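Structure provided below as structure tokens; questions to follow.
Note that one protein chain of the assembly has been removed; the remaining protein chains are unaltered in position.
Right after this comes chain A.
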Amino acid sequence: MTDPVLVTHDICKSFGALQASRDISLDLRPGEIHALIGPNGAGKSTLIKQIAGGLRPDRGTVQFLGRDVTALDTAARARMGLARTFQISALAMEYTVLQNAVLGALGARGGVFRFFGNVLKDNDLRSAAEAALDRVGLSDQAGTVTGELSHGQRRLLEVAVALTLRPKAFLMDEPMAGLGADGSKRLTGFLDGLRDEAPILLVEHDMDAVFALADRISVLVYGQIIATGTAAEIRENPEVRKAYLGEEDQ
């Protein structure tokens, strides 16, 4: 078996009395989509943040590409090839869609300290940005100011910017939210193919998408992973049904 790309060891994080992460250990293997599901407030986004570097765990470690990255900041992890999309879009809202994508390509290539040439006329950056926009179907919107995009389009732009990084792993926090049925379906199809480029740790509330995509599913409840397994295993797991899926049936 090949080594996992990303591993967390016993991550713990508390906000005051609230334990948002309790001894979370999971891994992400090459070529897979590993879905992380759980009720609202379970600590999914908090975990993503700790893996991405925006939040330091109280205890535990994060390993990426075989290296302990717990002490590295977000930018350093991103440069290693860890791409993230946010649950609440974090884009440069005054910029056009193209500018946001070029910014991603610039981060990936380096060379930020260039003060003279027009960055939008840099062919390498521009073609990387346009290719990424094209892949998520945002080419038509390239000239639109990001603040004017719909909620769903912003999620797609987040994915496009992540693509410009040519990452070794994706962390996606609810990329389907706000997309609508058609959009979700299209993005599901896209992510399905994306796993061959880099594995995806996918937080998602859309259960159809999760069961369609996930090679493995981990269920997070009150900061704790109560089960990890294939879609079939998770569906059958009594604890999961009680703690989580049961709620959906109500």
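The rule is short, and it goes like this: contacts are C-beta pairs under 8 Å (C-beta built on N, C-alpha and C of every residue); 3 or more make two chains touch, one makes a residue touch a chain; residues count from 1.
Going forward, contacts and distances are computed from a predicted model.
Trainee: Consult the UniProt record of the chain that does not appear here and report its protein name from "Amino acid/amide ABC transporter membrane protein 2, HAAT family", "Cytochrome c oxidase subunit 1", "Transport permease protein" or "Succinate dehydrogenase iron-sulfur subunit".
Mentor: The chain we cannot see is recorded in UniProt as "Amino acid/amide ABC transporter membrane protein 2, HAAT family".
Trainee: Hey, which of A:Leu18, A:Ala71, A:Ala92 or A:Ala232 is the one touching the hidden chain?
Mentor: Residue touching the chain left out of view: A:Ala92.
Trainee: Per the definition of touch given earlier, which of A:Asp3, A:Asp73, A:Asp208 or A:Glu236 contacts the omitted chain?
Mentor: That would be A:Asp73, which touches the missing chain.
Trainee: Which chain A residues would touch the chain omitted from the figure, given the whole complex?
Mentor: 52-54, 73-76, 78-79, 83-84, 86, 90-96, 98-100, 102-104, 106-108, 111-120, 122, 125, 143, 145, 161, 164-165
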